[in-house]
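Just passing along the structure, written as structure tokens.
Every protein chain except one is present and positioned as in the full complex.
The block that comes next holds chain A.
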């Protein structure tokens, strides 16, 4: 029997990769201390986008990072106080979400998972609207078409296909590649590293590639899918997979808001102009638990978390602004004050959120009347009315 030569590409198995280092392919503009980096082969294609940003843009991005972190902290606290049933924290991922969210135009459409509070913020979703789902008074919390931000999707990866189909609809509507900046549009689909293992994720890449759809797939690789490390999810990093589906993949430092903004803007510009999809892997880290339901100390080391704490996206942006002289202590203090006000506002809104009427659970199941639902609603109301009559006696 002849020897069978099995050819392997020089892929470094994920298990042997350093999850604290994104490698030379990673696009980065600011280091851990906030120092602006020189041009590198990886960041050069995006340098013009970063250089076109003004000091005011930088301050505004910093403000978003701080406010989103505070919103997230408040969500976590509200869950601990029993006001929310669950909270999926974005702690550590602020730059990935703010950078991506700010690169979008109003006519673009985003399909989030359930952790994208920072993208929601950038789309103009009111922070208190994010709480309804987690407080259990609604399955959504906002109208998706008002601000082109779809409802959170809980089943991992489902939204990737909705995003792809929506992008295919944009193609059919002729809002891609017209050259009109106000009109041309694209879709962003968000998921995590765990989501890349799902069939729907991979099918969305197949469909988007085949259709050359105006889609930007944004994977927040926060290194952990609940308790499972990346090497349990994939053999090659997500950005390297895009090529197999026929379009570019880019790894960006997900804790560098300038880099994420630039890479996402470039990908969205390409998508809007008819050049098809891009997969962006934002290399970042989830500093907290997956949700308030799990305990990360059971599955990962404190040393690893400490390394990533040093890469904090807010500390980094503050360092950048200070080094450049774009912001002073008075600015930082004013942002902190604003964050305090936001926290009070979110907490108050949560506690004052009206309880939905009981019969609402029967509403909007179908567009046209459905006799079974109508009959059960009538029976429910009659049953409830019986209690009220008894109480009145």
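In the analysis below, contacts are C-beta pairs under 8 Å (C-beta built on N, C-alpha and C of every residue); 3 or more make two chains touch, one makes a residue touch a chain; residues count from 1.
We take it that contacts and distances are computed from a predicted model.
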| item | value |
| --- | --- |
| Missing subunit (named according to UniProt) among the choices "(2Fe-2S)-binding protein", "Autoinducer 2 import system permease protein LsrD", "Peptidoglycan glycosyltransferase" or "Pyruvate dehydrogenase E1 component beta subunit" | "Pyruvate dehydrogenase E1 component beta subunit" |
| Options A:21, A:51 or A:173, residue touching the unrepresented chain | A:173 |
| Identified contact with the non-displayed chain, of A:20, A:143 or A:348 | A:143 |
| Option touching the unshown chain, where A:18, A:38 or A:368 are the choices | A:368 |
| Footprint left on chain A by the chain that the document does not show | 138-140, 143-145, 150-151, 153, 155, 158, 160-170, 172-173, 199-200, 203-204, 206-207, 210, 363-368, 370-373 |
